[in-house]
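See below for the structure under consideration.
Every protein chain but one is kept in place in this view of the complex.
In order of appearance the chains are A and B, and numbering begins at 1 in each one.
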Amino acid sequence: MKRGVRGKLIAVAADGALILYFVFALFPIAWMIILSLKPANELFSTYFSFTPTLDSYQTVLGAGSDEGVPFLRFFVNSLVVSLGAVGLSLVIGLPAAYAAARWRFRGSENLMFTLLSFRFAPELTVIIPLFVLYQQLGLFDTYLGMIWVLQLVTLPLIVWIMRSYFSDLSPELEQAALLDGYTRKQAFFKVALPLVKPGIAAVSLLAFIFAWNNFVFPLILTSSEAQTVTVGALSFLGGDRPKYNLTAAAALVSVIPPLLLALTIQRYLVRGLSFGAVKS
Amino acid sequence: MRTAPTAAISLRGIHKSYGKNIALDGLDLDVAEGEFFCLLGPSGAGKTTTLKTVAGLEEPRAGTVSLDGTDMTGVEPYDRGVAMCFESYALYPHRSAYDNLASPLRSPRYKLPAAEARERVGAVADLLGIGALLERPVGRLSNGQRQRVALGRVLVRPARAFLLDEPLSHLDAKLRQAMRAELKAIGAVRRTTTLYVTHDSVEALALGDRIGVIREGRIVQTGTREEIWHQPYDTFVARSFGRPRINLLPGTVTADGAFMSADRFFEIPLTSPAAPPVRSVAPGTAVQIGVRPRDLSLGSPALGPGAIELVGSVYITEVLGRATEVTVRLGGQHLSLVVPRADAAGLRPDTPVRLTVRPESLLLFAADDAEGRPGRRITE
Partner (left out) sequence: MSSSLSETGHGAASREGSGPPARVVPRWRRSLRPYLLIVPALLLTGGILYPFGLGLYYTLFDFAASKPQPDMVGLENYRRIFSESSFWDSARVTVLYAVGAAAVETVLGVGVALLLHRSTLVGRVLEKILILPLMIAPVIAAIMWKLMLQPSVGVVNHLLKPFGMGGVQWTDTPAGALLSSIAVDVWVYTPFVAILALAGLRSLPTSPFEAAAVDGAGWWFTFRKLTLPMLWPYVLVAVIFRFMDSLKVFDIIYALTEGGPGDSTVVLQIRAYLEAIRFQRYSFGISYMIVLWAVVYLVTMVLVRYLGKIQNRAAEVPK
């Protein structure tokens, strides 16, 4: 009986500890929501009681707002360069991942290793020379320039994860298709590809999130035309008076796409986050 | 061995290795037009690699594969016109049983109009007893059902040869026996050259027009079931067929041409007029004498003149259904024989018994060498 009471206490304490952690994890998000709904005049006078308003969102998203920050445009830019980067990585990375999974040869091993080293390389090692190079090539502050440099983020992820998905697939499935009378290309498109579709969807979303969340590349390689939300959100903090409500609204708007996507790929996250090192 | 130039399937000097592992080590094989050929061997002997090499799924490091006399080097699997049933089934897991069966008939090579394809798939499915399962995704089929879908995918299409990799291995015992009996009766199988891989000697004996025994990437022997049974190339082939296994007793050849057991407990004359001729063997050569358990009799029934008698004592008996396996101790050796259950009724351990065997059912092999390579048969 005594044990039962003790066990119950431990269970309650464990749940309590969990809740404590999640308060720490979620409070900042909740607080941003509160800040973003506060009217400007109540910003510093109250904490939790105020009259909610959507003014901040209107200001942030309003085209050519009086704050001079074209945030909506940054949002579109983020969308374009992230989608572009993921698309390019898929087109180029899927065949490479397939080759690396099906044929172990020196070329693919070297490619895989180089891509992995990209994952761990400090970004600035490449960006500073690119900063100089892009000025010369006219790629500075362009979509193309951003999509190109974002390959550093999306390509290693897509190739590594997709190789692990293709490796999990028995090569005998494609062999069966060859004997059924299909060509190698058809075997890939009709058999292998449909079977790794969930993996492709998950890794694409994850790559999109990472591309979207990237900050260093747009910070250094864009100025206005191709600037993205991560850099844009910072601009509300500048100036003589920090605009907390606007910053909070901008921050929230810019985290909505990744958060929504992330919730849809929970199941596949483990493999993606660990670069295929851990499967669940 | 037939080496007809028009063999439907012909492999010459095939070498294949995966890294340091040698899978096929100079394999030669001929399968005649329309023949049902069983390839038997333990796991890892290179059976599956042989099939995949014929199919063009594995490229040999050396050697040539020919189909109907045409060299297939560099010919893609889909242009070889062979169908293969994989041991792993290799069914498309995202499709229904029907779509799996219809897959060949939708490919550019074997395309049939949809209505004809449906009819064909239906017929094959009924033949294999899976007609009611066609709409199911293959993930929801039992192993036995999957195996039949895999077999159906082979039968549904025209092929110059069927390559079947253990196609009955995952069926339960009863179904396996039924399918074994009916497989060869299927018209398509009867008409089509079939290379059938198995590790089950009973299956090989029951099905094969001819049988090939493979070991460590080489064909040890090919022949009809009679040839394989009565004239095994070596102790490996002899041991591969028959349960209980053939008795192999080590010994030497004496000066007057008899077999002397290793512990000098008994001697068997090898020169009797009824015994198969023995290639000249120098006295003192280490040999093994082989005798199948069903060729030994208990007591001295009328085996005719020249029958060889051996005296020993019962070591253990084990009932195998209607028959009984009796293990008899002959000095330091054990010899097993299979007798009708009634004959073994009174046997207790240590009961003295007399065994008889016809000289012509004795097989003489060289001793296995130091590396464990099986000894070759010496009797002609």
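As a convention for this text, a residue touches a chain if its C-beta (ideal position, glycine included) is under 8 Å from a C-beta of that chain, and two chains touch if they have at least 3 such contacts.
Given the structure is predicted, the values throughout are model-derived calculations rather than measurements.
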For the chain not depicted, the shown chains it touches: A, B
Which of A:L54, A:A121 or A:A201 contacts the chain that the document leaves out: A:A121
Touch criterion as defined above, residue of B:G19, B:P113, B:G187 or B:G321 at the omitted chain: B:G187
Chain B residues touching the omitted chain (full complex): 59, 67-68, 70-76, 79-81, 109, 119-120, 123-124, 126-129, 158-160, 178-179, 182, 185-192
Hidden partner chain, residues of chain A it touches: 11, 14-15, 17-19, 21-22, 24-26, 28-29, 31-32, 35, 43-44, 47, 88, 91-93, 95-96, 98-100, 102-103, 105, 107-108, 111, 114-115, 117-118, 120-126, 128-133, 148-149, 151-152, 155, 159, 184, 209, 212-216, 219-220, 230, 233-234, 237, 244, 247-248, 251, 254-255, 258-259, 261-263, 266, 269-270, 273-275, 277-280
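Simple rule for what comes next: only the chains that are shown with their structure count from here on.
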Sites on chain A touched by chain B in the complex: 170, 172-173, 175-184, 186, 191, 194-195
Residues of chain B defined as touching chain A within the complex: 52, 55-57, 76-78, 82-84, 86, 88, 90-94, 103-104, 107-110, 153, 157
